[in-house]
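We show some of the complex, not the whole, and keep each chain where it was.
Order of writing sets the chain letters: A and B. Residues in each chain are counted from 1.
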Amino acid sequence: NTCSTNMRLKLPITCFILEIILIILFGTLVQYDHETDAKQWHNQSHEDYENDFYFRYPSFQDVHVMIFIGFGFLMTFLQRYGFSSVGFNFLIAAFALQWATLMQGFFHGLHGGKIHIGVESMINADFCTGSVLISFGAVLGKTSPVQLLVMAMFEVTLFAVNEFILLSILGTRDAGGSMTIHTFGAYFGLMVTRVLYRPNLDKSKHRNCSVYHSDLFAMIGTIYLWMFWPSFNSAITAHGDDQHRTAMNTYYSLAACTLSTYGMSALTAHDGKLDMVHIQNAALAGGVAVGTAGEMMLTPFGSMIVGFLAGVISVLGFKYLSPILEDKLKIQDTCGVHNLHGMPGVLGAIVGAVTAALASTDVYGGGLSDVFPDVASGDVTATKQGGIQAASLAVTLGIALLGGLIVGFILKLPIFGAPPDTICFEDSIYWEVSCEIIILYILYFFQSDLQVKC
Amino acid sequence: NTCSTNMRLKLPITCFILEIILIILFGTLVQYDHETDAKQWHNQSHEDYENDFYFRYPSFQDVHVMIFIGFGFLMTFLQRYGFSSVGFNFLIAAFALQWATLMQGFFHGLHGGKIHIGVESMINADFCTGSVLISFGAVLGKTSPVQLLVMAMFEVTLFAVNEFILLSILGTRDAGGSMTIHTFGAYFGLMVTRVLYRPNLDKSKHRNCSVYHSDLFAMIGTIYLWMFWPSFNSAITAHGDDQHRTAMNTYYSLAACTLSTYGMSALTAHDGKLDMVHIQNAALAGGVAVGTAGEMMLTPFGSMIVGFLAGVISVLGFKYLSPILEDKLKIQDTCGVHNLHGMPGVLGAIVGAVTAALASTDVYGGGLSDVFPDVASGDVTATKQGGIQAASLAVTLGIALLGGLIVGFILKLPIFGAPPDTICFEDSIYWEVSCEIIILYILYFFQSDLQVKC
C-alpha cells in the first residue's frame, strides 16, 4: 500500500529539523567576509569595482540558473514526473546550498572559528549542490523527498571531504569540477541506485518515458545548461585572462560536442532518426569534459577535440553501455548520468592531468602562478602536477563509490517513504495533481483500442 | 453578451493614445544622464569601468527577466489563460516602464526641468512595473487589457507618489521594495479586486484552476523569480559591499523559505501531498521579506530566520486566510498576492524597521553612510530611523488602499470591456485561439462519461 509514502509528518519534520539546525549553525559559525561586511570593506582602501561581486556575480547567476532551471527542467522529460523533477530539484538544492556553505566553510579554512562567506562561497555552494543533483538524476523517480534530503545531507558532507583532500591537501586543480562535481556526483549516485536496486521496476516502465511536451520542457533545461556552462567552468577561476580563457574553451568544446552528438545519434539509430535523449544529454558532455582543463592553456583546438570525443563517448554510452549496466550490474540510472557526468567527468580528469603535465612557463608566462601555483612556486614539477591530477581521480572515485554504498544502505530504511515499484515515476504520490491527469489516464486506456481502429 | 468585450477599437485607441502621449512627453522632458550622454561622459575624466552600466546592468537584466518571464509565466498556471497571463503581463509592463520613467523622474528630481535617465532609472522603472504586475495577479482573469492599462497608468502614478514620500521626504530605506513594491502592489490590487467583486464568479470556477502542463509553465516563472531575487534586492543598493551583501542575504533567506514552504505544504494537506500553489508562490516569500533589510547587516542567520517565517506565514495564508478573505471580505485574489506579496511585504517592513533601529557604527563602520545616510550624518538616531521605517509601512498601506479604492471604481466603468462572470479566466475572449482548444473542450464533455466507465 501507499500509506508509507504519506509525507504529512515525515517531510515537515525533516524540513523543519534540518532548517533549524542550519539556522543555529549559521548563527554560531557564519560571518560576512571582508567584501560583504560593511565595516571591514570600508576599513580598507579600495575602489568599489574591486569588490569580487563584480568579477563573479554574473557568473554566479548563470550557475544558479543551471542548478535550478538547468538540472530541474532537464529531468522533466518523464511524462508524469515534471512536478517532482522541478520541485524536488528545488527542495534539495535549497537545502544543499545551505549545508554546503557550512561543510565547505568548515573544511576550507575557518577564520578564528568562523566561516567567512561571499560570492565565491555562494558559487561553491551551488557547485556542491550540482553534484547532489547529478546523483538525483540517477535515482530520479524512485525516491521520496525525505530520502533525497537525507542523501543530500550525506553527499554534501562527503563532497566537502573529497574537495578538501583534492584542492587543499593534494593541490589538485579542478575549477570546473570534472572530478569534484561530475565524477563524484555521478558515481555516488550510481552506487546509491545500485544499492536501491528495484527488481520489479518494469511494473512502472510505462511511465518511465517521455511525451512530446515533456521533451520540450527538458530541452529548456538542456539549452540553459549548454549556454551557461562557460560561466560554470570559469566561475571560480582566477580573475582576468583565466576566467576569460576558461569561458572560451568551454564554448568551443560544447559546440564541437554538439556536432558529434547529432552525428552519433543519427548513426546509431537504425532509421537515422535523432533521439531526444542523446540531444538532451550528450550535447552537454563537452562542458563536463573541459571542467578541469578549461582554465589551462588547452587552446580552442584542444577544447574542440575533447568536446568532440565527449559527445561520441556519451552517445555510445546511452546506446550500448546503459542497457548493460542495467541488465548486468543492476544499475538503474534513470537519467543516464553515467553517460553525461560519469564518463565525460573521467575523460575531463584525464585531459586535465595530461594538460597539467605539459604546462610550462614558456606557454603560461606569468600566468602560471594563477593556474598552477604549486608548479610556479617550484613545489612540484608539471609532471608531478599531472600525477597529482590523475591520483585525484582515483581518490574521487573511491570516496564516491564507498560513500554511495553506505548512503545507499541508509536510504533503504523503510521510514523514508520510498514509492513502491509499481508507482515509480509518478507525481501523484507526493503531489496534488489536478483532475486533467485523469483525461490522460483515459486516453491511455483507450489507446490500445483506438490504435487497432486506425 | 460578449460584444462589449470586443477590443477592435478600444485596445488600439488606448495603446496609440498612451504611446503618443509617452513619446511627446519623452521628447519634451527626457534626456540622457551624464553616463549615457556621449558628450557629458567624455567631458569628464574617468575610466570606462566606472560607468554605472558595469555595476548595475547585469542586475538590471536579472530584474528584467523577473518582470517579463517571472511574473508572466508565474501566472500561466491557469489552464486557459496562458496567452493572457504572459501576453497582458507583457503589454502592461511595456507601458508601465515607460510611464514609470516619467513619473519617477518627475518626483525624484528634475535637472533644469528635464528627467535624466540611465541604468538606475531603468531598474526603478522595472521595479515600479513589478508593483503593477503584483496587482495584476490579484485581478487576473477578470479584467480586459484596457482595464489593465488604465489601472497601470494610475497605479504607476500613485506608486511614484508613495515612493517619493518614503524615499525623498521621510528618508526611508527600502532598496528591495518590501514596502514600496510588494506591500503597495499587493494591497492596491486587493482593494481593486474588492471593488470589482464578482458575486457570480463561481460560474467560471471550472476554468479557475491549473492543468498539469500549465503548472510546469508556472514553475518557470517561480524558479526565475527565486533565482534572480538576489539581483532584485541588490540592484539599486550602493556599490561594493552593499550590493554584495544584499544579494547574499536574499540568497539565504530564499533557501530557508523554500524548506519551510515544503514542510508547511505537506503539513497542512490532509494526505501530506505537496500543493503546487504553495511551491509556486510561498517559496518566494523569503525574497519579499528581506526586501527592506537585505542591504542592512541582517547577517545570513537573520536572513534565514526571516525567510523561514515568511514561508510559514505564506503557506498558512494560502491555506486558511485566502478562503476567509474571499468569503467574508469578498476579496477574490486570483493569484493569492496577499500571501506572496502582502503579508511577507509587511513582515519585511517590520524586519527592516527593527534592523534599522539596531544599527550602529560599531557594526557598520564607515559603511553606515551607505545604508543609513541620515543616521551616519547624525540627522536622526537609529531608533528614529526605525520609527520612520515603521511609519512608512502605514503610509504605504494607506496610499495603496485608498488608491486601490478609487482606481477600482474607475475600472468599473462599463466602457473598458471587462469579461462577463461566466467567461472569466478564458483566453478566447481576447485572443485568437487555435482549433486545438476544441479538442480540449471535447475532452471535457466526454470526461464525465468516461470516468464512469473506468
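What we mean here is this: a residue touches a chain if its C-beta (ideal position, glycine included) is under 8 Å from a C-beta of that chain, and two chains touch if they have at least 3 such contacts.
Bear in mind that the values here come from a model prediction, so they are computed numbers and not experimental data.
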{"item": "Full count of same-sequence chains in the assembly - 2 placed in this view", "value": "3"}
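Following the convention adopted for this analysis, only the chains that are shown with their structure count from here on.
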{"item": "Chain centre separation in whole Å, for chain B relative to chain A (CA means)", "value": "32"}
{"item": "Chain A partner contacts - residues on chain B that touch it in the complex", "value": "49-50, 54-55, 58, 62, 79, 209-213, 215-216, 219-220, 223-224, 226-228, 230-231, 239-245, 247-248, 251-252, 254-256, 258-260, 262-264, 266-267, 269-276, 279, 283, 297, 299-301, 304-305, 308, 362-368, 370-371, 443, 446-447, 450-451, 454"}
{"item": "Interfacial residue positions of chain A with respect to chain B in the complex", "value": "6-16, 18-19, 22-23, 26-27, 30-32, 35-43, 48-49, 51-54, 57-58, 61, 64-65, 68-69, 72-73, 76, 82-83, 86-87, 90-91, 94-95, 97-98, 101, 117-119, 122, 145, 213, 217, 220, 428, 430-442, 445"}
